[in-house]
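Got a structure here, written out as structure tokens. Questions coming.
Heads up, one of the protein chains got dropped from this complex, but the rest are sitting where they should.
We just call them A, B and C in the order they show up, numbering each chain from 1.
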Amino acid sequence: MPIRVTVWHEFRHEKTSKAVKAVYPDGMHVVFKKAIEEQLKDEVVVKTATLDEPLHGLSDEVLKNTDVLTWWGHCAHGDVKDEIAQKVAQRVREGMGLVVLHSGHYAKPFKLLMGTNCHLKWREAAEKERIWNVSPGHPITAGLDKDHIDIDHEEMYGEHFDIPTPDELVFVSWFEGGDVFRSGCVWKRGAGKIFYFRPGHETFPTYFHPDVRKVLANGVRYVAPTPGVVPYRNTSPNIKIPLSPIAGEHVVDEALHKH
Amino acid sequence: MPIRVTVWHEFRHEKTSKAVKAVYPDGMHVVFKKAIEEQLKDEVVVKTATLDEPLHGLSDEVLKNTDVLTWWGHCAHGDVKDEIAQKVAQRVREGMGLVVLHSGHYAKPFKLLMGTNCHLKWREAAEKERIWNVSPGHPITAGLDKDHIDIDHEEMYGEHFDIPTPDELVFVSWFEGGDVFRSGCVWKRGAGKIFYFRPGHETFPTYFHPDVRKVLANGVRYVAPTPGVVPYRNTSPNIKIPLSPIAGEHVVDEALHKH
Amino acid sequence: MPIRVTVWHEFRHEKTSKAVKAVYPDGMHVVFKKAIEEQLKDEVVVKTATLDEPLHGLSDEVLKNTDVLTWWGHCAHGDVKDEIAQKVAQRVREGMGLVVLHSGHYAKPFKLLMGTNCHLKWREAAEKERIWNVSPGHPITAGLDKDHIDIDHEEMYGEHFDIPTPDELVFVSWFEGGDVFRSGCVWKRGAGKIFYFRPGHETFPTYFHPDVRKVLANGVRYVAPTPGVVPYRNTSPNIKIPLSPIAGEHVVDEALHKH
Partner (left out) sequence: MPIRVTVWHEFRHEKTSKAVKAVYPDGMHVVFKKAIEEQLKDEVVVKTATLDEPLHGLSDEVLKNTDVLTWWGHCAHGDVKDEIAQKVAQRVREGMGLVVLHSGHYAKPFKLLMGTNCHLKWREAAEKERIWNVSPGHPITAGLDKDHIDIDHEEMYGEHFDIPTPDELVFVSWFEGGDVFRSGCVWKRGAGKIFYFRPGHETFPTYFHPDVRKVLANGVRYVAPTPGVVPYRNTSPNIKIPLSPIAGEHVVDEALHKH
């Protein structure tokens, strides 16, 4: 069974900015899709969804049939409906993988899952970024031929990046102008895994960089749900009958308790 | 400077249930307050706030002047206004400590900070709970004279407890009926620390247990903000001027970017 | 390319104890091997090695050609040569996966990798163990049909288990007699992953339990090295030539420094 990937993209910049359109004429989502397909081939089936489609392209049916969702957004985070954002976050808790890219650090579903403000520092100066692998052997680094990735021109993101301590820290970025950033982070929420990957400003051809494409695809594979696991339990059940005998007296005020 | 503690309590059960009133005639908050004062003495100044006060007793002024907030709630989580819950969560990110007790696992501010559903299993059978210390030497365990705490009768909470991986796991509970629970957990969100402590069902005299009182007070001390730290930055600033010279060309489309 | 597994076993109890021989007449290693092959089929090639073979069956050649090593030992930890233990630990840092079973908590390579004493509590009372899944969706739990595993009779291991905080906590055990134990733990050391799995006393048929066999095999798969990653760097290189120009004066006393 292939991994069913939905590439979600805001798809606004490309319609209004010549600079962005010059780099991503058909939209960034098309580039994400191709990158994932090119790397993972038969392992995946990739579809796309964008903000301005009905329900942002994320109907219950689509979410239900998505194993991994990738997310790029920037100028229109506020236009994502709260209800959809909540549904995406809940699907992650139920086991769907989520790959959040670059300015997606402020995406509603990401913030809902993190519990923090996800602030950072930034600077647009087309500066050099070097992404260091701080977790040798990590599956997300497969296929990279060096212990770092060089990107000639990128937007800077700097610490403090206001996220919970990552469960796994895979990459740390160095920026020419004096900043560092935890740029590859993995968390688990419920039964779902989340991978945040920093690079990818819309005016730079970052997503054509072979190593960035590898990491994107590796991330999709890494957060994909494992077949055959027990489904996430979305309740707090009352387990009336214990598995072992209980000696104490049962002194419960039934009227009180509803979890 | 003493730690300014605000003990928040739902304070509903005591008004409607004889069983609860019998154990906590003046309300659980009064017992929390006394326990913290008794343990930490001059280290703290403790006030209380309850759900049915205006703004739930949590005005901006109160929150601003609170170093550590403790929270017990159960049957009326839904009556906490979303706006207040958001403000509490934000104050935590800004550095306020939060101690969440027992059924507070479903409290709105806690869920906002965790990013998960915070589900668990439960059973009311007045069963035995043994709380094991899995982090010897941890400041939260100071004053305990054994490596475990025995509670004769408690409500059971069982795994899976749907929380993010704790930054620090201090206690794991054993229950007579066959369950285990991560019952002492610490997380950081922004600049603030959160301590969740499991025991404390409203029909049992758990908060009169000397060890539970010690842990409650230790928790308050542990999550209290450190004086003299740099204030939390609640923005994503544009750092236009780099700290080191940048060689690349500045190719920015100014019109596009607003973080 | 299949995962090359070496099953290492102390293989002493079976030769001297009727009780153990009755359960594992051909040795526990034969049972481990079959369990892994039965679950992972063409994904693996499994060999065995035992303490009393030359070099404990762990020559440099064998270690070099092992992707995942499983380890069961108990009464003869002290007979494992320090030099071999060091080589095993180093191979893990270089990327080999390690699955440590039950009383292997005291195995020399495990202690070298943990940096702790790995003490625990224990009791042999043929008591009931219930192993709770505290990480829903984790790949190591694939194929289990419930959120816990019941084992009718086992040796008890209790907290405090003197290990570093696991990178991933997958299972927590409940024991009839009043104890809990972090019984499924994952750590990373260098480029290698380690999975510790608690159950498996030599006088009980634990390794014939279908769920235990699944977890054992899942563990092997989970700690297996990822193909195509950059090899572990076993040096501290002097990077004389920086990647970015340095403005400061070079004021180094060459005579001093050898890392």
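The rule is simple: a contact is a pair of C-beta atoms (placed from the backbone, for glycine too) under 8 Å apart; a residue touches a chain by one contact, two chains touch by 3 or more.
Note that the structure is a prediction, hence the values are computed from the model and not measured.
Every visible chain touched by the undisplayed chain in the complete complex is listed here: A, B, C.
Note that of C:V7, C:L101, C:L120 or C:V212, the residue touching the chain absent from this view is C:L120. Contact between subunit C and the unshown chain involves residues 13, 17, 19-20, 74-75, 89-90, 93, 103, 106, 112-117, 119-128, 152-153, 156, 158, 160, 162, 164-165, 167, 176-179, 187-190, 202-203, 233-240, 242-253, 255-259.
Contacts to the hidden chain, counted on subunit A, fall at residues 130, 132-134, 136, 147, 158-161, 165, 168-169, 172-175, 178-180, 182.
Although one chain is not displayed, subunit B still touches it through residues 95, 128, 130, 133, 135-139, 141-147, 167-168, 176, 188, 190-193, 225-230, 232-233, 243-244.
Definition applied: only the chains that are shown with their structure count from here on.
Inter-chain centre distance (subunit A to subunit C, centres taken as mean C-alpha positions): 31 Å.
Contact of a single residue of subunit A with at least two other chains is seen at positions 128, 167, 176, 188, 190, 233, 243-244.
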